[in-house]
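Every protein chain but one is kept in place in this view of the complex.
Right after this comes chain A.
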């Protein structure tokens, strides 16, 4: 404290300590949030094809196409300790080969300040809905859920499942090659 430099060092170190404490308090104010929100998913068109998945094998695999509606109001999730939400729509189903299959069909990033009231109609999936075999045709129990990651300024990165899901079934017949939805 007897020279300018040592005083500057002390003040800077103290400021950084206080800032760390403030950040921790900011985390504490939001640590009790459950980040839950009701959502509504509907499925419109469902077809399944049997095509070659070039990325894995020469065999033909089942490829599902769906369009879906999605309504969710996530505005109330945002607080001062949240930078962005990462939403992703997952399809979950069981096949004879695997007890649990999870495929991410669609995702979206909502930054702070952007519109978090989602109202989509007839949305196409972003990513291919490939099964790793022939488990989609006639599958009676495919469940769509919307989940999200909370990306905070400070604290944990919770992974939340939205309240509400949609179960649908794939048709029993393949749609021929070039047909589109």
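Criterion: a residue touches a chain if its C-beta (ideal position, glycine included) is under 8 Å from a C-beta of that chain, and two chains touch if they have at least 3 such contacts; residues count from 1.
Throughout what follows, contacts and distances are computed from a predicted model.
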Absent chain [UniProt protein name; select from "General transcription and DNA repair factor IIH", "Checkpoint protein", "Signal peptidase complex subunit 1" or "Mitogen-activated protein kinase kinase 1"]: "Signal peptidase complex subunit 1"
Sole residue of A:50, A:79, A:95 or A:165 that reaches the chain not shown, by the stated touch rule: A:79
Which residue of A:25, A:51, A:109 or A:163 touches the chain not shown here: A:25
Touching residues on chain A - with respect to the absent chain: 1-4, 7-8, 10-12, 14-15, 18-19, 21-23, 25-26, 29, 79-81, 153
